[in-house]
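For this depiction, one protein chain was excluded, whereas all remaining protein chains were kept in their positions.
Should a chain be cited, it is by its letter among A, B and C, assigned in written order, with residues numbered from 1 in that chain.
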Amino acid sequence: MLAYSGGLDTSVILRWLIDKGYEVVAFIADVGQEEDFAAARAKALKIGAAKVLVDDLREEFVTHYIFHALKGNAVYEGRYLMGTSLARPLIAKAQVQAAQRERARFVAHGATGKGNDQVRFELAYCALDPGLRVISPWKDPEFLARFRGRTDLIEYARQKGIPVKATASKPYSEDDNLMHISHEAGVLEDPAEAAEKAVYSKTRSPMDAPDRATRVSIRFRDGLPVEVRNLSDGTVKRKPLELFTYLNALGGLNGVGRVDMVENRYVGIKSRGVYESPGAHILWAAHRDLEGIAMDKEVMHLRDMLAPKFAELIYNGFWFSPEMDFLLSAINRSQELIDGEVVVELYKGNVMPVSRSSPTSFYSKDLSSMDREGGFDQTDSAGFIRINGLRLRAHKAIIDKRGLGSYKVEE
Amino acid sequence: MLAYSGGLDTSVILRWLIDKGYEVVAFIADVGQEEDFAAARAKALKIGAAKVLVDDLREEFVTHYIFHALKGNAVYEGRYLMGTSLARPLIAKAQVQAAQRERARFVAHGATGKGNDQVRFELAYCALDPGLRVISPWKDPEFLARFRGRTDLIEYARQKGIPVKATASKPYSEDDNLMHISHEAGVLEDPAEAAEKAVYSKTRSPMDAPDRATRVSIRFRDGLPVEVRNLSDGTVKRKPLELFTYLNALGGLNGVGRVDMVENRYVGIKSRGVYESPGAHILWAAHRDLEGIAMDKEVMHLRDMLAPKFAELIYNGFWFSPEMDFLLSAINRSQELIDGEVVVELYKGNVMPVSRSSPTSFYSKDLSSMDREGGFDQTDSAGFIRINGLRLRAHKAIIDKRGLGSYKVEE
Amino acid sequence: MLAYSGGLDTSVILRWLIDKGYEVVAFIADVGQEEDFAAARAKALKIGAAKVLVDDLREEFVTHYIFHALKGNAVYEGRYLMGTSLARPLIAKAQVQAAQRERARFVAHGATGKGNDQVRFELAYCALDPGLRVISPWKDPEFLARFRGRTDLIEYARQKGIPVKATASKPYSEDDNLMHISHEAGVLEDPAEAAEKAVYSKTRSPMDAPDRATRVSIRFRDGLPVEVRNLSDGTVKRKPLELFTYLNALGGLNGVGRVDMVENRYVGIKSRGVYESPGAHILWAAHRDLEGIAMDKEVMHLRDMLAPKFAELIYNGFWFSPEMDFLLSAINRSQELIDGEVVVELYKGNVMPVSRSSPTSFYSKDLSSMDREGGFDQTDSAGFIRINGLRLRAHKAIIDKRGLGSYKVEE
Partner (left out) sequence: MLAYSGGLDTSVILRWLIDKGYEVVAFIADVGQEEDFAAARAKALKIGAAKVLVDDLREEFVTHYIFHALKGNAVYEGRYLMGTSLARPLIAKAQVQAAQRERARFVAHGATGKGNDQVRFELAYCALDPGLRVISPWKDPEFLARFRGRTDLIEYARQKGIPVKATASKPYSEDDNLMHISHEAGVLEDPAEAAEKAVYSKTRSPMDAPDRATRVSIRFRDGLPVEVRNLSDGTVKRKPLELFTYLNALGGLNGVGRVDMVENRYVGIKSRGVYESPGAHILWAAHRDLEGIAMDKEVMHLRDMLAPKFAELIYNGFWFSPEMDFLLSAINRSQELIDGEVVVELYKGNVMPVSRSSPTSFYSKDLSSMDREGGFDQTDSAGFIRINGLRLRAHKAIIDKRGLGSYKVEE
């Protein structure tokens, strides 16, 4: 069961596996990428696939992967929303299920041996069906010896009658799906070189975006988006896939969601990535803003400490894992009260929350028990501060006595 | 020794303290706020201050407070860069030193009893001179009974001959300094109401900002900014205060650094704050970007977990504390290799890092020992993944056996 | 609704409240302390209580408080198992429920104003019924002025005809319940003075304990103890309260569970506590040992990082709180596979796990899928290590180049 994309790499792998004596089923996952699935199916069959399966995973991608990651404010190294990282375990899961249905004993993928995707695919295989054997050509010494670069692949394709696109491929690699498109490697590899405008494809440049802001209201229930309302034209979207696609369009139009960064791959290599994830950025900002009003302070501060770990697990491919179960149990609990509505302005690259309301807010006027209690007595603060200052006084007395007298901040 | 601002509240407090029999020295801290210090001095003397001290703290504010917070990526609840939180301990420190010089036995401030600033002032007093007694009128029952609102203050001022500005004050409260201006309370209190354009004063609206982007190069050494270069016009700034002030101007012009959020005060109240901190936002984004290329992955991930705590300590007023010493020791160490240069584009509210380079980068071509080692062998990944997958396989086998079979992410 | 213990303090408070015009219901919680509840009831009625309620909370204390804390390995500052901290929220909850049933509008307790218990009681009141008003005499200036020490209390008791025990009270204070007995203050206050043997009451001195070890097998299901089997004499206990009481007896006999430490109170005071919690120590050690075999590594390491926070929340009185909900959701999930059996030896103060087995263990021979996979290929380690070493090589090259060349561990 080969995860098949229709591109040059997996087409060569498909044929190579057949040549090695495997009966190969090509598994094509539709996670929202721009692709002619009928053409890909035909191509796989032409190359010799015993069967081709095309699985539409878009709905599940949005509801169970994208929305769950956003619910936990997942962001890797401060910026990357992980469109690729989230798609991989879903594709792997569907591929494993297909393998089980078709009684395949091997699963294969075309991810390279220096990247994160290989890890994400293979850890998901481990976690979902430890009995499956993994074939990973880009880590196979024989395959690596045979195919040293793109030229070898093209040559092999020509020999085997595999169609190769006439158009020159882009001078960098991309991964496209519902949540984002990534651009990396090739001419983008040097982090000291600014990315050219032409690199971007899902978002307009902020400089070319409309001169008027678009106001959007987003409603959440239990931390998940349930309604998007365009306040400029009245459009309303409620179904997850539609809602998300709509935000992608709005965000893209307004130049929202571009990231250009150097990140740390799981395998210890630093890598420059250029990303576009317009809809996800809007939801991320709106969700975070809503938490400001609806989430308890101590829950937020604990969760914020764990959020980098949550992102790391996603990025590294531990979506299906006991430690993810552990973290997600807490995160899910934290979202039970994250209900309400946020209005954001989209404008030339900015997502600006401008107002928010929540039935679970501290501010709500019908929290009558708070009123009954008389709210806040300022003299309480005196005791609060004195008690918090107690150990600071003692500390100062001790360091003075020991002659250590200064604080680190003063050095 | 009264922290004196020249405004209505501290002027009334000054007089009230004199009436209570104290000899009062008015301490005016210049942390970069827009203020006529000569007029404030004259006013204090007129009211009856025994002495007035004006302390220019701007240089120290930039180098030891703002830059140190940015070095640790301090940001409270995901958005607030803490311009006010950082100024308070500095003012308190200078006030304590003045009290020690003048042999004052009491320190007083005019911060309210429901806010964060009272805590920041008083914890700093505790940490720096536990022997000083604190007078905090807005937590004093007698003062609170006497002054129930602004009208009482004005009435008292009239009685005592304290000049009151004729101009109507703003319908919300502000705190202004080098790093930011904050706007809160009053008409801004309802988080469901968008802030009006007129609220903002340090930044242009992104919509009114220039139509062309400004490119700025920022150079860091040990995590601290040491040079700003405007690539459009060649301006170069190197002295900390100048460099920061220049970025404030550039950022303000380009609509950078606005935040509108609901945050959690230390005293357990949620509060809506509107902030403008243009220069700090630029530095924050550039610094974070540089870390992408120059910081070790594991250091970054550990630090990211602690960064919310670092911010919480600043926000809550524990700038001078043993736990800050603890955290800062680690943070300082993490910055020793954060050297290099980041180019950012400022454009209508956006700060977009577009390129970066560092002598401590993994990418550097003269890291010849990396080359000599042959870099990366893709077949290594096979073992890496299999070993990481080992416990996932075991876990799956166990949950299947126990009939627990699903992962949390699938629920 | 007064939390009433039958002792001098709460008897005086009971009467004082009546004198202040309150109608007082005395609420007596049975959490397993040694107490003559009939006598306490009679005493309260004699003093003038409108009603006396005695609530047997022992079963709930064991199943919902003690076992849940042990499930999460709660231990404060490395040693204290929190027998007092856990009883407080339970008493407060039962008291609140009693107040609601009896339509009481005030809840009162006799905890001092310098300790942790006042916080635990009052935070639980807040969390369970914010509408109730709290009366806390030991923080009431009038009460404090009236009763400056034990002599005043005794004098008042004599005046009011409240019986005072003829026997001299102990020269330190104690808190006794099913889980532990604590001893603190008074002659124990000086941490440089060793506690005398006579202080201990629930455990024999290790030196007086039997010369032969007792072997006990403890079975857990989902992290909770479900069976204790004395391997020496065949005794078996399965009901939570019986099981726990039995372990208390065994532990006490064998000198297990003593702690003598200096701890940090929530209110910022350091305090020396001497504790005895025999049964809880045995369960703690056995549970931790079982986790060694049955818990996933990454879950354990994440949980271990959060365990101090879990303990802190319990200690500080945040048992009923959203942040406890957050943490406990994760902890509960982590315990779903903690099934199995641990054999411990109890011997003169020691609890020594000597063997353990688990149906959810990695070791289990019927994990056939692991076998099928061939287990572990040593050559995988080569790649695993090389990839983990990659960033260390780069780091070394960088620090050499920058002349920073040494590691902190070498300083």
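Going forward, a contact is a pair of C-beta atoms (placed from the backbone, for glycine too) under 8 Å apart; a residue touches a chain by one contact, two chains touch by 3 or more.
No experiment lies behind these values; they were computed from the predicted model shown.
Of the listed residues C:Glu77, C:Asp152 or C:Asp222, the one in contact with the hidden chain in the full complex is C:Glu77.
Within the set A:Asp55, A:Glu102, A:Glu174 or A:Asp377, the residue that contacts the chain not displayed is A:Asp377. If you put the hidden chain back, the residue from C:Tyr156, C:Phe220, C:Tyr246 or C:Tyr347 that touches it is C:Tyr347. Only one of C:Glu263, C:Glu276 or C:Asp339 touches the absent chain when the whole complex is considered: C:Glu263.
Residues of chain C that touch the chain left out of the display are 64-65, 68, 73, 77-79, 89, 112-114, 118-119, 122-123, 125-130, 136, 138-141, 144, 190-195, 206-207, 211, 213, 258, 260-264, 267-270, 288-289, 292-293, 297, 300-301, 304-306, 308-309, 312, 318-322, 324-325, 328-329, 332, 343, 347-350, 352-357, 361-363, 376, 378-379, 381-382, 384-385, 388-390, 392-393, 395-397, 407-410. In the full complex, chain A touches the hidden chain at residues 296-298, 333, 336-337, 339, 359-360, 362, 366-370, 373, 376-377, 379-384, 386-388, 390-391, 393-399, 401-402, 404, 408.
The omitted chain makes contact with chain B at the following residues, 130-131, 267-269, 296, 298-299, 302-303, 309, 318, 321-323, 325-327, 329-330, 332-334, 337, 369-370, 372-373, 387-388, 390-391.
Simple rule for what comes next: only the chains that are shown with their structure count from here on.
Taking the mean of the C-alpha atoms as each chain's centre, chain B and chain C sit 39 Å apart. Centroids of chain A and chain B (each the mean of its C-alpha atoms) stand 30 Å apart.
In chain A, the positions touching at least two other chains are 130, 267-269, 309, 318, 321-322, 325, 329, 332, 388, 390.
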